[in-house]
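Apart from one protein chain that is not included, each protein chain of the complex appears where it belongs.
So that you can tell them apart, the chains are marked A, B and C in the order they are listed, and the count of residues begins at 1 in each.
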């Protein structure tokens, strides 16, 4: 079976593994106070073109979202996101488990609009007795979204401005940031992000690392004592250099963007083949995730050789599947899939 | 100014106050272990026609909802309610502050349907990897709802059956239970409730008491160690007899239902007058809360003498107001209002 | 039976009840936005001789401690108190339920010393990796303590200075503040408190009210959005005027201090009688709580007519009991007890 069901099927890019193996016998201090982590942080600061950011590398996505949000909000404050937001549906209530309401707004394509943010904000801030309601204090978006869609720079600016208008933070979940930034449908570059949000993270797990997510804190208010939160939430890895080594490798000569670009190219090849063969797309994604609507017969046939993620039942005859590519996807397997489609 | 904006404007029914004054110099044990509380509990068991229930009287509504829900759910479990549910919008995220997700479903009239419950349940229980999502384990409804609407016995049965089907608890918030049960649009009686839900509460604050909400626990699974939760959540009143005295008075010769009936009769008088004068209603309520759509000019004029709660802007010319009656509402004031309408 | 086991056996001082009864039919806005509460707050500001404090009246002690501490601490911060501190032993883990560690230090008499505070602070702030530990950020003391002991002004100053030295808040639990301030063994006056701590509360429940605790916030950092915390923790009483009325009555013509003084005088009468009769005291208290060591035979005999709180088994033949007086204690009953002792 050839699997396309997610982007964490294989291990890590070989350059990462090589570094881990090479450094295996070195003795380094624990808890991310090692030189590899320092080097990784320096490289990330360089691509972000600013020193005025704090960077911490955590192990996984849910842990990262929980730690960032819990550190930013007071107990009565809430975070706004779209209904399909990862924190709203796929983290087992981790945000709520830290005491915070997730206020969700409907979205067809995984994107939030400034207007939606304002509507939620007004309900709260224009009420005569707002203390009876959880106060929205943060907006959570994913770049790219869970639906593979993207924001452009102008959209992000408007969202960020709206956050400012109501004293809210903007947090960007970048679990697949690399795939988003190399996509053709956005003009956002990584060095734009420190100017367009308060905190974001650069996803490693789904972009070529064994694991690891690099949190980039832009807003000074959010920088203080962040390591306490990491430790309390169980994210302070004893052998923290493993995180440093991986991001050090990923940001060596733009490896991160190269492998994401290669995966996206293969995904687009599949997308275009699907369109050519007359299949409809559920979302118009330019990233490594493609959402193709297949007749159930076709799906059944393909499922003999390929594994997909069943995203959504469209009707009794059709199902939308998600296809993911990654650093490890081969052109050979993509071609096999296209041929069978 | 004559106020109709809520049902907690005055103190308590005089029979309650009298009992508090009379008992003032008595010495009783603290924390609801007194004889007044025992007597109140006995009376509630009698009207509920069962001994197989545990009863605890707490101080206020948010505290009660928080305590009941926190005691019933495990850390990864969630509660389902309508978008207008009190726990979803007017408790400053108290449920989330105890770690639990509130899953809301849309509703036009404050009521939930069995189908809506099933849809939420299926998303979770039919998923291959449900542990990535908060598990819905309780359904929260209000009787009557925040919109003054009511359930009938058949509806409640279907909801309860649906809860059973998916192993979920049904919890009824009865902040205004008295007003709901005496309304003409339901056939539910208080002694039906132990057969139609797992836990409910009989509201005192909005139904004639100074404060106090009597939690009635039906399901044995929810009875254990409940006092620990009350104490931890700050609801174990030192002079707990105050709660006992009030409910003892309210359930003496059906005072609770009599004063609620009287308030509802006055509310219906207002409702009928409004209809006769050609005003539209936002919801068709048969309880002590009435939701009348007024032209803004009329509202402005009436606001010189009366205080209402502005519920919702309908359009640029019309506003829906909420009018509440209570044990203390006088026919004289109601007639004044009707005259000016 | 004549009960001396606690100071919340009866209702409220008659002047309080009278005000509640007189105001019963008045219509006032809910949630402590009424004129009675305003008046109570003004009176408390006057006795505290400062306008630069925020005052909120909550229902009970555990709720108050939870709300104040949860509002002041960030998720990784802890509160220091003595092992007998109310938050450490008698609140069912309410502080921990809001996520905060309670760091306790040993004490024989319920008092903490500046040195003990410094020892805890140093362990944290002088460590090379403090983020692995909860950060002490608040010191919690009771005035008077659970053991009836008191601090003098100089002691309080030193404690407060030590808090400042390590950037910690000082919070004074004043559940029995009235009894403490009128005691002979302290020179602290209520208007000293705004200069000697960051936040304190004036206890009502145990000092003549039906219920109610007035939180006085001194430090500006702790004032912001406090009502959100009250609401979320279930402490925002719908008929909030009940709290206002009670404190308005208590601070009318120093009633609060008069009734506490009277209770303390009776407690001292008992204490002196006990000493004269040769009984030992567990703690040397000058407040309304007395801790007398009785031979078990004597205790058994007295228990036929009187109820005490068994505080501690001293040895197989002796038990320390706690005797409390209150506004409602009569000289007649005190004399009966003394006679039988």
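Note that a residue touches a chain if its C-beta (ideal position, glycine included) is under 8 Å from a C-beta of that chain, and two chains touch if they have at least 3 such contacts.
Treat the numbers as computed from the prediction; the structure is a model and nothing was measured.
Between the chain not shown and the residues A:26, A:42, A:127 or A:272, the one that touches is A:26. Of the candidate positions C:11, C:60, C:75 or C:194, contact with the hidden chain is made by C:75. Here one chain is not drawn; of B:61, B:85, B:99 or B:144, the residue touching it is B:99. In the complete complex, the hidden chain is touched by one of B:107, B:232 or B:246, namely B:232. Within the entire complex, the positions of chain A that touch the omitted partner chain are 1-3, 6, 8-12, 14, 17, 20-21, 23-30, 59-64, 66-67, 91-94, 97-98, 205-206, 210-211, 228, 231-239, 242, 328.
Residues of chain C that touch the chain left out of the display are 75-76, 78, 89-93, 96-102, 131-134. Mapped onto chain B, the footprint of the missing chain covers residues 31, 70-71, 74-76, 98-99, 129, 131-132, 135, 225, 227-232, 236.
Please note the rule applied: only the chains that are shown with their structure count from here on.
The interface with the largest number of contacting C-beta pairs joins chains B-C. Among the chains in view, B has its Cα centre nearest the centre of the complete protein Cα set. The chain with its C-alpha centre at the largest distance from the centre of chain B is A.
In this assembly, the C-alpha centroid of chain B lies 33 Å from the C-alpha centroid of chain C. In chain C, 98, 228, 231-232, 236 are the positions where the chain touches two or more neighbouring chains simultaneously.
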